[in-house]
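Before we start, here is the structure in question, set down as structure tokens.
As you look at this complex, bear in mind that one protein chain is not there, while each of the others sits in place.
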């Protein structure tokens, strides 16, 4: 094994990927939600599934919650339950888009009463973070308008800034705000945080604990995501990723499924900035690498395992880039040589390296196959009958 | 009034715009369906609303049905009820995307049993057409795949062709197939009828009663829709429009709301080909001009009235183009002059012309205001309590 | 005339639109530059054409220069010449993309010698501004890479920041930097200032005299430009516009030609923020409203006149919005009412209002027709023979 491969293995061993509780639940498009057998019926079962993914991959030790989808009486008990299953509770995701009051927006709604309600929910999420010991509050706003003239673009920014300020000031010393952006959907004319520039500008105004969250599916066609990654790393404001992939809009497919080369380029920027582990902090903590996907037609747990492996494979390739050769070609203006240095790593089959690493960690080298053989799927299908399956909004 | 304005008025008086039963029902995005008060609870109430739109606009005399959303015991009775309300039943829209069996497709599903079920539903829709006296069967397929490799692109075309053939052969002499295309959603990797070329090619194979339906929201960014209109008119295969508007994807906003200039250009191609009324036929009938929209946050009936007016205004402008000046500039290579001839009509305020026409037709010149004053909205809000509101899928 | 119309007329009378010297010259695509008769052969003739546009429109009193395309021995003499023709010299546009040295970038080039040369050119432009009395330095960088790995995205940001700092510090007290962004072209993988967020972030770092320039053709598909306008107005960093229009990429068509409704929405944000005239300043001065277009196939001077009129018409409509009705509908959550308030203004034919204003200003109400009748075109075609026509790069 070369020095570079050995270093890659060490870095990969430390990598952490958070899975989202809602990805274990049913999801769909506006046209139809297809139910799957064995899907969790409550937060506890979601945690059990997340723990299963971690058991087979070894690098997914936390799970993100979505409030109110994962509302429970006793969050301390939930955290304890997670711990007993070998995982921890990660990011708390606020949800201010599924109440009838939010038809015209949440924190940017023209109605002050609705804004108050929405901000109160965000504050409640910080309370939950206190209970679960979570570090990160992730904010995604569905807020926007569908028709020109519907509301004042600028006034909505004022209202947004006001709510963010109140929530930011509520954060504890070790807590961080992750502000997500999204081009469109569900709003179809304007979105109140449509791009990284808007998120970044609000973070700058708020203070050092506010950082940008990049959802890889939330960009306009043609957007160079790794540029944004590099820019935010340089500015010290890259807080988190919501990984998924897309061919068209916010398709929420498995990360790496639509464009594995793009995922590699993104991770190469991370690796180049030494930001894969704890070498880089933003808002007082390393980058949170999370999945945010919808497994509408494929089996959920193996799809999430597959997604974790896809991130690992892209990371492994990024770690194998011959950075000396790359830098020499770049500084010498050798366009083809520099590109070849990058592509050489991308063309490498890293599955043997990752298989070896897993064996070293006491895991099966093929987590998908191991899961299939484990009987877990058959067990949850058999056991999880009756009750109401969890889904987006449940 | 000039000769051109007089001719425009005559043409506008004959214009027909079909409204869709489902636009009167609740709708939303995958994130949330916001319910509205007074929304219909069954097909009969949808027809009552459609009749109301016609009563105020005078140019919306038919309503499209969606099966099974509008399934009733006795379609003859439904048609009779429509007639008593001053409207008729128009296009029958098949729905093969909301049953659990259709997770991997309907007529293109790898499972022959599912394909049979889907095709049978399409044949049932022709039975319903016989009962309602409908001329047009509109086919939109949600079929496609989410992941590369998921299924054979080519085999799915074979299956599609086979199902279409069976349905085509079932059509009566005075019936027509409208084959819609859509770039993406709900499928995110491939869609089995993704563009006009695919729809057109299948129509050519099927025979003269198969024509293309253009939904204005179903295109890739940058697509020139009026080019497609002009091309299909030339080829004699433009059967119908599903009008709506979009800023991003298939936003299904009110037609003309996002890009009124584009709507004008589309209607100018229609007018140029003398295809607004009965001067052009495809598959044995004139073009069916239909709305297909989702009024997720705005009041539904006034939104549909507004949409009808938007089509009328674009049409009026298209009719006012000084075609002699335009043709002279075009043949003389006068780029600016030709553009100016078109823009002159677009810049014209046609609302007085349309207001006058409505008065001539015994209507209020401002249908939206007249609806607001009519008390209809208050009445349906008061009366339609209890029961289950209709929505996408209900 | 209503109060609103009277106020609109006053505002329109004060409106200022700058035309670009290079739009009077030949231009084209990478496939072909089509030469036109009568095109200027030097900066002096470009100024004469710009003065002509101002003579017929009354609202285009300055012309932007591009260095080195407009390099002359004596810039003071050039400014004097402009003054004698009734116009002034406006923005100075730097050009660091047409020298062989810039193949891999200018201020972001991996070669320090090339960076020095590029920065020196930018500093020279400030010298020219001193000589011409220009307030604004416009910076657009073609810098970027074509292939992944070609250069370090982050290192290029460092180099960019360093060059911008040096130039910023050279600016006089009454001078301003306008930093333009562009999604792609001529670079096809990364662009070093690809979006407004990047430009804005650099401006914040530089200081108060650095502001963002929005070229309306430089965005990804689906980008909501008026959102960016509103955001930058709120942040006090909107310095300038480069107006043009596009259907696909950076098409550089006449402003308002591709999407007149979008232009109206942009100007409505301007009007709403009272930023049309001197009511808003950024970097110490009002917004610079400029054209930046390529008249590849249409006659240049009438195309520029047409463009000025298009901006005026969009502005007039924006000024006519019933802001009281709009605000009431917005705050009441009346989606359709608010949209209707905006659309009512857009649907208005403002040409009579503008014609009347021109007559009041002693101008012909139809500037295009007046130009055509003036004999100017025939004169320049006859006189400008011999010599080398100016074009992009000459």
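Chains: A, B and C, in written order; residue numbering restarts at 1 for each.
The definition used in the following text is that a residue touches a chain if its C-beta (ideal position, glycine included) is under 8 Å from a C-beta of that chain, and two chains touch if they have at least 3 such contacts.
Because the structure is predicted, anything quoted here is derived from the model rather than measured.
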Residue touching the undisplayed chain, where the options are B:133, B:221, B:277 or B:391: B:221
Could you tell me which of C:130, C:185, C:344 or C:364 touches the chain that is not displayed? C:185
Considering the complete complex, of B:5, B:72 or B:153, the missing chain is touched by B:153
Which of A:92, A:233 or A:335 touches the chain that is not shown? A:335
Checked against the full complex, the residue among C:224, C:296 or C:339 that touches the missing chain is C:296
Since one chain isn't shown, list which residues of subunit A touch it in the complete complex. 221-222, 224, 247-248, 257, 259-261, 297-299, 302-303, 306, 313, 335-336, 339-340, 346-349, 351, 368
Just checking the interface: what residues of subunit B touch the absent partner chain? 104, 110-111, 146-155, 157-158, 183-184, 189-191, 194-198, 200-201, 204, 219-224, 226-227, 230-231, 233-235, 261, 265, 269, 272-273, 326-327, 329-333, 335-336, 338-343
For subunit C, which residues lie in contact with the unshown chain of the complex? 27-32, 34-35, 97-98, 100, 102-104, 142, 146-148, 183-186, 188-189, 221, 246-249, 251, 253-254, 257-258, 296-298, 392-393
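Following the convention adopted for this analysis, only the chains that are shown with their structure count from here on.
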Counting contact pairs per chain pair, which pair wins? A-C
Interface sides of subunit B and subunit C: same vs different residues, half threshold: same
Got the subunit B residues that touch at least 2 other chains? 221, 247-248, 257, 297-298
